[in-house]
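Showing just some of the chains, left in place.
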Amino acid sequence: MTEAAPVSRFGHVDLDDMPEDLRARIGAVAEKSGFVPNVFRALARRPAELRAFLDYHDALMNSDDGLSRAERELVVVATSGANHCTYCVVAHGAILRVRTKDPEIADRVATNPWGVELSERERAIVDLALIVATDSAALTEADLDAARDAGLTDEEIWDVGAITALFAMSNRLAHLTALRPNPEFFLMGRLPRG
Amino acid sequence: MTEAAPVSRFGHVDLDDMPEDLRARIGAVAEKSGFVPNVFRALARRPAELRAFLDYHDALMNSDDGLSRAERELVVVATSGANHCTYCVVAHGAILRVRTKDPEIADRVATNPWGVELSERERAIVDLALIVATDSAALTEADLDAARDAGLTDEEIWDVGAITALFAMSNRLAHLTALRPNPEFFLMGRLPRG
Amino acid sequence: MTEAAPVSRFGHVDLDDMPEDLRARIGAVAEKSGFVPNVFRALARRPAELRAFLDYHDALMNSDDGLSRAERELVVVATSGANHCTYCVVAHGAILRVRTKDPEIADRVATNPWGVELSERERAIVDLALIVATDSAALTEADLDAARDAGLTDEEIWDVGAITALFAMSNRLAHLTALRPNPEFFLMGRLPRG
């Protein structure tokens, strides 16, 4: 069944109508979260693009090597806030709350990533991400050195930059398609687990 | 052998040192162009990310369905110019010259995508791409209607938006890695074929 | 008792330590909401300024004459989102959810006030508010005429502009003081009333 509000301005593909590999892959995500995130239903209009999107996403986001998963979501929420992307702020804000068990962090980071109070390491991560997100042509070795001074390795710096770059794409796809967050995301991680 | 100027600030992987599937895939590109484009050597540091990058790129750029290949390169050069991305302007500018057989178009589009004289259809493509590249939060149905008025279908609008989004990522990766264009790109397509 | 995280970078005044008139006035608000909103505790450092702030706020926000109360909060959330003001987005986002009984509206308006889907009247209200918030020197009679075309009266236009102006001040006071939203605001209006 499809809800009243449209998933995107270009329609969507329900899970059952996706090619088998995508149905299996996204079905697994849906089973875990309890619903099919709208980004997959909107992008399924173009299966080859969706497959590449999923591969890129998983390569960068499903790892605790270097940056923790919570730090990776921090990058997504900060840069999606700076880019004013509602889908990514709401969906990844939910994941950030779940990962950090902090019900306030997502709203605070997304609304003002420049000013939000963070640890020194988190501040260095967000500062670097914001430059790559909003003014990457001006990125200099001095910006990388600032990240290194806060203890980030070059692998971690790559992660921060590459995740920011991936969501520069993702934010624009969400704006292109007028993508709507699933209603479930808005409340996720806001209530103490019983 | 590696040339004097570094490929990227994070080093690079030579073709022979890449995993077999990437060696085959990028080797095929290199055979056609006569050299290994630096973007592949820089991103090969992360094979899983490079595979997804190649898949995404091929899904959007290797098609003449709807937008022509030249129009797809036009989107890349215009938005990479707006984003001040030297690698993408130089490398895709070369491809745009080759595809259009116009030795001036790339420099004119990349330097001033807002003002360059274009056909009505090309202007609509570039106008839409520039909004998605630089101010996607403000994209409205009216912008899409302007593209439709110039004759673009919804599939073509998706292509324009998705290519712009892909190079929003690609431009940022190039800035993150201080990626240097191969010397061969600078001259490609500037001389009449003998 | 005072919670661990500081209310503001300049400290705060507890309700019991405020001058009697402010204690009564803010006590009445606190009784209704169940807690003392931090903005009052932070601004109470300067009682005369807080009194004027409360008077201005009440004159513009506690009225259903012309703009509805929900529309007034819409102006606050949209412009505080554009100004990246965490306190005002979180606190007035909560009030907007309560007034509209819509658990999604605040996050959607605050994250992307330019692109969020709204009714024609709401869009005209938000468009006018965004000009006044971010580029008021460029406001022309044509912008007012656009609002009039959507049915706004001059009294309503004044309300939109004056509320935006009041929160241009309020957002800056929150940034000046590094004001923290009360924890209660984050969840308010997100759950269906039992």
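As written, the chains take the letters A, B and C, and residue 1 is the first residue of each chain.
In the analysis below, a contact is a pair of C-beta atoms (placed from the backbone, for glycine too) under 8 Å apart; a residue touches a chain by one contact, two chains touch by 3 or more.
Predicted model, so just to flag it, every value in this text is computed and none were measured.
Asks: If 3 of the identical subunits are displayed, how many subunits does the entire complex have according to this structure file?
Replies: 6
Convention: only the chains that are shown with their structure count from here on.
Asks: What rotation angle superposes the Cα atoms of chain A onto chain B, in degrees to the nearest 5?
Replies: 180
Asks: Sort the other chains by how far their Cα centres are from that of chain C and give me the top one.
Replies: B
Asks: Suppose every chain is reduced to the average of its Cα atoms; which one is closest to the average of all protein Cα atoms?
Replies: A
Asks: For chain B and chain C, what's the span in angstrom between their mean Cα positions?
Replies: So the centroids are 44 Å from each other.
Asks: Indicate the whole-number Å distance between the mean C-alpha point of chain A and the mean C-alpha point of chain B.
Replies: Computed from C-alpha means, the inter-chain centre distance equals 24 Å.
Asks: Find the geometric centre of each of chain A and chain C from their Cα atoms only, then give the gap between the two centres in Å, rounded to an integer.
Replies: Chain centres of chain A and chain C, defined by C-alpha means, are spaced 28 Å apart.
Asks: Which chain A residues reach two or more other chains?
Replies: In chain A, residues 84-85, 175 touch at least two other chains, as defined above.
Asks: Mind listing the chain A positions that touch chain B in their complex?
Replies: These residues of chain A touch chain B: 9-10, 45-46, 48-49, 51-53, 55-56, 59-60, 83-85, 132-133, 136-137, 139, 141, 144, 154, 158, 161-162, 164-166, 168-173, 175-177.
Asks: Write out the stretch or stretches of chain C touching chain A in their complex.
Replies: 81, 84-86, 89-90, 103-104, 107-108, 110-112, 114-117, 175, 178, 181, 183, 186-187, 190-191
Asks: If we count contacts the way the header does, which residues on chain C are in touch with chain B in the complex?
Replies: For this pair, the touching residues of chain C are 112, 114-115.
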